[in-house]
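On to chain A.
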Amino acid sequence: MAEMLIKNGFVFDPINRINGEKMDIAIKDGKIVGSVNERRAKKIDATGLTVMPGGVDIHTHIAGAEVNTGRLMRPEDHVKDVVRKTPLTRSGVGYSIPSTFVTGYRYSKMGYTTIMNPSMPPLEAKHTHEELNDTPMLDKASYPLLGDWWFVLEYLRKGDLTECARYVAWMMGTSKGYAIKIVNPGGLESWGFGRNVHSIDDEVPNFCITPREIMCGLAKVNKMLNLPHTIHLHTNNLGLPGNYATTLETMRALESVASGDKPVAHITHLQFSSFAGDGWGNMRSGAEEISKYINAHNHITFDMGQVIFTDTTTMTADGPFEYTLYELSGHKWVNTDIETETSGGIIPFHYKRNNAVNATQWSIALELALLIEDPWKMFLTTDHPNGGPFFAYPKIIAWLSSKKARMATLKKCHKKAQKKSLLPSITRELTLYDIAIVTRAGQAKALGLKEKGHLGVGADADIAIYNINPEKTDIARKYKTARRAFGNAAYTLKDGKVVVKDGEITQHVDGKTIWLDVQTAEQVKVDEEMKRRFKEYWTVEYDNYPVFDHYVKVPSPITVKADV
Partner candidate 1 sequence: MSIVKAVTCPVCGSLCDDIELTVENNEVVKVKNGCAMCESKYLGYKSEHRIRTPLVRKDGKFVPVSMDEAVHKAAEILANANYPILYGWSSTNCEAQRVGVELAEEVGGVLDNTAVVCHGPSILSVQEVGIPTCTLGQIRHRADLMLYWGCDPWSAHPRHLERYTSFTEGRFEDSAWKAYLQKVKAAAGKKKLVSAERLEFVKSRPRPQTQACTISGPPQTLKKDGRKLIVIDVRKSMTAEMADYFIQVEPNKDYEVMQAIRALVRDHELDVDKVGGIPVEYLEEVADALVNCNFGVIFFGMGLTQSAGKFRNIDVAISLIRDLNRRTKFAIMPMRGHFNVAGANIVSTWQSGYPYGVDFSLGYPRYNPGETTCMDVLLRGESDASLVIAADPGATFPKRAVEHMVKTPLIVIDPHMNATAMLADIVFPSAFVGIEVGGTAYRMDNVPLPLKKVVEPPAGILPDEEILKRILEEVRIIKAQKMAKQAEAA
Partner candidate 2 sequence: MVQPKLRVTLLTGRTIEQGVGKEQGKSSHGYFEACSMVYMDAEDMKKLGVRNNTNVLVTTPNGSVVLKAVKYTRGSTPGLIYIPYGPWANAIVSDSTTSIGMPSFKGTPAEVEAAPDKPVLSMKELFKSQFGR
């Protein structure tokens, strides 16, 4: 069968503690193996190149109803970045919300092989999966939005964690989801009548429950179910000055669920939740306070939500936050509330260097990433496309690994932001080993994806090879070389197949769709009562709600045994 040998590369595989050693990687039938027949195997000469596991993205909005509405509303975004059909690849459009095929190709060109689509309303889960089927080159999974689901609110209010857990387990299978996503807990239900919650102890109208109870309840449910990832949390008051206090309170509240050193929550796009000040006029970074806390505790992981200075499209289930952006900008505004489950909003947004708030946001994400010492807690994202398009990742790698690179950008920023930025005082520069953690190994570990993010025997042969010679190139000084290299992989291998060479697609492959089959001792009872309740809550029939198996082109379910 198909054997391959990647010879002589500098391997960065942090999960197996391999730091730039020159070694060979053997592949057989799409998996990494101990050795292959040297003569028979196809060889890739990686001499002088950097070899890493395929990139993993823990949080990127690439598919589903909301992303697609974003595409629909922004022809002026597409028209500046068109992609021609080739004999191998489909045509499409790029920029901030690329069409599905182009999304797959562009991730693959950067050496990414696995992505997590973090915002799936269960009612529209079929849509998400249909789009994922048309997103080639990548393995992918989605997080169903459960934080404001009426079932969750009602069972947590009753204090019935076990029943809540059963329903969450049912929902993972029904929506073909991977992790519990919580967005502005309580705020989205309140948004149903145009209101919001403003602290983690505000009561949700009509449901008599607080965000604190929702987050802690679902974190406990997450543990009871033994889900591979933690709860995936978008905090209350996101995007508002002074919200770092809410974020600190949130993390403190979650201490009650923590035990040992295992994380119990992932706070996503932390940059947007780390604003100090009490208004836009004096908005400043709260990174110092947040990083102090995270350095002293082990129950939290986070991703950056880096801001890129460009015209992009913001989209989140946090409807009330998008409304705030609409009030601030007056731009075209989409709001989509989903019955019984969640909400959503979209606003185009142009982050500008010469805007004090935007420049401060840019600085905050880098401050967090650099001040928080343990790279295994921190992951590189832009919250695509909220902070900026994912194809800007190489820029972020440069900013993280080169003080020279970030100072060059800071110099062009708004004076006020420059003055307040902590970046001039930070000397830390991430190494290639650190970069491998924050772009793949750490993300795979936080996700509990055992066959991703490393190059040990048994791992999926998802591999990225970059044109960087660590013996000759110091990426802290030659950051432009690093930027080019990470933007155009010398090779990307997906399941042992070469799919990219020299930054060009060589083969169109379908990736797998990963979801959880959570097995509980007792399952949700599907009886007439359940169906009646269903009819009351939703406008579709129970029979038509689930994501049936045929909605997934290449299925890859993971079975999880729950404690309930």
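By definition in this document, a contact is a pair of C-beta atoms (placed from the backbone, for glycine too) under 8 Å apart; a residue touches a chain by one contact, two chains touch by 3 or more; residues count from 1.
For anyone wondering why these and not others, all candidates are chains of the complex that A comes from, given by their letters.
The structure presented is a predicted model; accordingly, all values stated were derived computationally and were not measured.
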Direct contact with chain A in this complex, candidates 1 or 2: 1
Complex interface listing, chain A residues touching candidate 1: 63, 65, 68-69, 71-76, 78-79, 82-85, 90-93, 97-101, 123-124, 126-127, 130-131, 134, 192-194, 206, 323, 326-327, 331-340, 343, 346-347, 536-544, 548, 551
